[in-house]
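Missing here is one protein chain; the remaining ones are kept as they sit in the complex.
Letters are used for the chains, namely A and B, taken in the order the chains are written, and counting of residues starts over at 1 for each.
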Amino acid sequence: MIWLNAVVQGLLLGGLYAIFACGLSLMFGVMRLVNLAHGDIGVLAAYFSIILIEHLGGNPLWTFAAVVPVAALVGYFLQRFLFDRALDGGELSPLLVTFGLSIVIENLLQQTFGANDQSLNIGALSYQSWKIATDVYVGRLNVIIFVIAVIVIVGLQLFLSKTRTGLALRATADNRRAASLSGINPKRTRSIATAIALATVAIGGLFLAMRTSFAPTSGSSDLLFAFEAVIIGGLGNLWGTLIGGIALGIAQTVGSQINAADGILIGDLVFLAILAFRPQGLVGLKSEVAR
Amino acid sequence: MTHLRLDRVTAYYGHLQALQELSLEVDQGEILAVIGANGAGKSTLLSLISGEQAPREGRVFFDDIDITSLAPHQRVRKGIALVPEGRHLFGTLSVEDNLRSGASTRRRGTWDLDAVYELFPFIAARRKHRAAVLSGGEQQAVAIGRALMSNPSLLLLDEVSLGLAPVIIRDLYAALQRITAEGTTLLVVEQNITEALAAANYAICLLEGRVVLEGKPDTLSQRAISQAYFGHDLGPSSKAAS
Partner (left out) sequence: MSEITNSPLDVAPLVTRGSKGSRLGLGTVIVVAVLLAFAPAITGDATTNDLTQFFILLIMAVGWNLVAGYGGMISIGQQAFIGFASYAVLDLSLHGVLAWYGVPIAIVLSGLVSIPVSFLAFRLRGGYFAIGTWVIAQVFQLVIGQQSNLGGGAGASLNDLNNLSPITRDDITYWFALALCVLALGVTGFLLRSRIGMALVAVRDDEHSAAATGVSVVRTKRFIFILSAAICGGAGALLIISNLEVQPNSSFAIQYSAFMIFMVLVGGIGSFEGPIIGAVIFFILEQTLDNYGVWYLVILGAFAIIVTLWLPRGIWGAIDPRHRRSLVPLRYELHVDEG
């Protein structure tokens, strides 16, 4: 039963990783930009929520309504004023700029809030659980996070396949030149992609902060998990990202079951094994990795 | 009325001068054929009109508005659409999504999905397929259809017939006649001189970035064209061959 429990907990954790991963994947798809500050922005969102609760009070759940739109707006302008410029500078520039941004965010947070662990207190929801089998309990919050993760992925998928803007994003991801020749505004498209990415990573950041404690430097590990989920699942495929997140989550919880300190390491090893033996990912069709 | 006007444009391809103080006027409803050998500056000329490249010197006017500094997508909004050489379809998207993406400017006009499917009935059957799996001729039809979806008043075509079978080329050119019947101005860049000249009502020949020959196609002699095309007289033997 402890193994079943580990798998169930891992599955639920995987939803959170998928939320973190889908924005990373979207930005890479649309503009070949890997945002190394992706995880840090999620953590920044969590601190933003803490400030709001400190000043306005209430249950942190309401702060989604404030933090997520702000994140989207920040994403839109971050793309306009920083990332677009970095993309003009060649292949290396976006990496160096986003790495610089990551360092700035992490250390500003450390300066402002100190290095201590924090968490978002959501009251009873954090410990209520459902019993689904003997000795297998699932936290209500974890189930909610998983359900919202699936909703985010499905919603994003529908947005991409059904709307004009979604079409513009897919077209830009496929062929940038042809997209602009078809009248698609490349700047606007890139900004929208980043806005979505930051909105989703803000959702992930808030959930992470409700689920567990976090610190200014948590963003790095969030980035690594998101990245592992993307590669495990297979590039350019949102369902793959969800599957990849779940696979990573299960690897980590089962790993922790084997040895409490081994969770992250087992997750990393699953990632490396995928890289070595199935580089197209679990769901991916493309034979080529990360071009 | 002058629809498109290039005023003494100079442009470079890398470090090489591709166009030298070239001026050009295209009237509304005209079909202009631009011919010339490889490296004569044809593609550079198109990229100046589509906005993918800015001229080093000179201006580009569209309906007497200076569009020199507009980006490609802004020019599509104004009514200039390019069918690029090599088609550049969205390979991972369905045929229908490819066509739809052409309509992102929401310009009004006669062209919509139904009209494009009517023009190219053979792609209607494949609307759900990914564009990458289509044959060359089908892909070219989708590329033209995608450009039409933006309801352009000026349609630029770069090497439409490249790599296609003669029977397909004939179909595509027949479709072009129907497009111009809707009042669209056409600028056709071709190495396939025969088709281009047959379709056009005016032709210019580029050589080393300059216009070396121009006129109505039926007034241009074979000899003049080959001289302009290759930059020298090929002599009587090649004349006999043609």
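FYI, a contact is a pair of C-beta atoms (placed from the backbone, for glycine too) under 8 Å apart; a residue touches a chain by one contact, two chains touch by 3 or more.
Note that this is a predicted model, so its numbers are computed, not measured.
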| item | value |
| --- | --- |
| Chains in view touching the one left out | A |
| From A:L73, A:L96 or A:I258, residue that would touch the chain that is not displayed | A:L96 |
| Selected from A:L4, A:I132, A:I151 or A:L269 as touching the chain missing from the view | A:L269 |
| Options A:A86, A:A149 or A:A193, residue touching the unrepresented chain | A:A86 |
| Residues of chain A (touch criterion as defined above) contacting the omitted chain | 28, 32-34, 36, 82, 85-86, 89-97, 99-104, 106-108, 110-111, 220, 223-224, 227-228, 231, 261-262, 264-265, 268-269, 271-272, 275-276, 279, 289-291 |
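Quick note on the criterion: only the chains that are shown with their structure count from here on.
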| item | value |
| --- | --- |
| Centroid distance [mean C-alpha coordinates] between chain B and chain A, Å | 44 |
| In the complex with chain A, residue positions of chain B that touch it | 50, 52, 71-73, 76-77, 81-82, 84, 88-93, 97, 100-102, 104-105, 146-147, 150 |
| Chain B-facing residues of chain A, complex | 164, 167-168, 170-171, 174-175, 177-186 |
